[in-house]
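With one protein chain withheld, the remaining protein chains of the complex are depicted in position.
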Amino acid sequence: MNSEIKLFEDGKRLDGRKPDELRNIKIEAGVLHRAEGSCYLEWGGNKIIAAVYGPREAIPRHTQNPLRAIVNAKYNMAAFSVEDRKRPGPDRRSREISKVISEALENVILLERYPRASIDVNIEVLDAEAGTRCAGLTAAAVALVDAGIPMKDIPVSCAAGKIEGQVVLDLGKNEDNFGSADLPIAISPRTGEILLLQMDGHLTFEEFEKAMELALKGCQIISDLQKKAIMEKYQSKTEGN
Amino acid sequence: MTQERREIVIPSQLLGDIKENKAGRGTFVENGIIYSEILGILQKGSEYINVIPIKGRYDPLVKDLVIGIVEEPMSSSWLVDINAAYPALLHVNEVPWDVDFGETEKYLNYGDSIMARVLQVDQEKKLQVTLKDRNLYKLKGGYILNVEPQKVPRIIGRKGSMISLLKKYTKCRIFVGQNGRIWIDGDEDGVNKVINTIKRIENESLSFGLTNKIEELLKKDAKDVH
Partner (left out) sequence: MTITPSIKKGYLEKLAGEGKRADGRSFDDYRKIEIETGIVSKAEGSARVKIGNTQVVAGIKIDVGEPYPDSPDSGVMTTAAELIPLASPDFESGPPRTNAIELARVVDRGIRESGVIEVDKLCIEPGEKIWIVFIDIHIIDFDGNLFDAASLASLAALMTSIIPIERLKPTLEKLQEKFPSVKNILNEHPTDYPLPLKTPPISCTSVKYNKSIVIDPALDEEEIAEARLTVATDENGDIRAMQKGLKGSFSVDEIKKVIKASIDNGKKIREQLYKSIGK
């Protein structure tokens, strides 16, 4: 393990990307048999499955809201998804990520349609490589559309950060460990509204602006990929035989 | 032969303007613009813009015929699963039998299937069903097939054309619940044929000329055609 690791070489990042380039992303909708909606997503080295169940009556009763549905997003990492095996079960980090994802999704889902119900979104990280919460939310959004849940937009998430004094898009392996800032965001792509925002590290105001700009651009590209994945799943069924 | 394409739309997709059209089913309006709120098929008429859902839970409407499965007999009612987001209540007053207090299990128990009608859907989406009708009763024997509720109209067909075809060529009794449950009874071959045909309709529900195609297939298989 080299703490003197150089993150930039000839203007290119460790994996050969340019500062404003995203990792490879592959999205597939409707991959599970039991879940009402589902999505499999690969983002760089991340492999994520998201599944949606519901809307269904919220249990236990005391969690029911008589006016609208509640969104229970649960983010979980498989024990084998990280280098040092992770003990199975939710830890504080997963609970926090689950909460910010639930809140982002609650913004766009038309919750008043389903009083007293819950919409359960499960995000499983099978292979992790930086940016799992962004990948998780992006996959969850596709699974929600696949489940036929009414929404006013399809949320999308992406992160920008700073490595060796330069602001870059989509921190990858090692970049998030050795970088000096990380800014994951999620937006409602139709309106540009920010639904999720977290930041840790150190950014000047100008660096923050640059990072936001990059992340927003990244979000738009990924939003197109989400939509493409959904259309691919359903378009083929419309051709007359 | 020109192939019309059914247009698939997704949530947040721009569909029109309220100056020119009215926002119908499956849409929402923001700043005078009509958007889709679900994954569905666009239906753009001269007046209304609708989006017909392709996926999603069964949304109960009063008068819908449904196939329910009894979840829990209670002292003067039963809780029934009708494949909606919520269970439905069947009250002892809404059944054709004289049920004494606490005797509900004698008439309908856990796992029993019933052909019922949606009686009431209130603001909090509390659901009630009824069995009080000549056509409604407890189901015995046969087989229950689960399909996506959104495909039911296709399985019934325009004015019942598809379902009539199935009944004619397989000689089976078939009851289609709006909630995506279908009860089938008949001889084994017939039941299998109905199941396979319905599964096919489900898979190809969005394609054109399906009714004719299904008729051809059924004709080919039929041993005696009347």
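Going in written order, the chains are labelled A and B, and every chain counts its residues from 1.
In this text, a residue touches a chain if its C-beta (ideal position, glycine included) is under 8 Å from a C-beta of that chain, and two chains touch if they have at least 3 such contacts.
Only a predicted model underlies this, so the values are computations on that prediction, with no experimental measurement involved.
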> Omitted chain: which shown chains does it touch?
Replying inline: A, B
> Quick one: which of A:14, A:78 or A:110 touches the chain that's been left out?
Replying inline: A:78
> Considering the entire assembly, which residues of chain A contact the chain that has been omitted?
Replying inline: 1, 32-35, 38, 45, 47, 49-51, 53, 56, 74, 76, 78-85, 88-90, 120, 122, 124, 126-129
> List the chain B residues touching the unshown chain?
Replying inline: 69-71, 81, 110-113, 139-144, 183, 188
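Here is the rule we use: only the chains that are shown with their structure count from here on.
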>> Can you compute the centre-to-centre distance for chain A and chain B, using the mean CA position of each chain? Integer Å is fine.
In response: 34
> For chain A, which residues are in contact with chain B within the complex?
Replying inline: 36-37, 54-57, 66, 110, 114-117, 145-154, 188-190, 227, 230-231, 234-235, 237-241
>> Taking the touch rule as given, give the residues of chain B at its contact with chain A in the complex, in rising order.
In response: 3-8, 10-12, 26, 28, 30, 35, 37-39, 53-57, 85-87, 123-125, 150, 203-209, 213
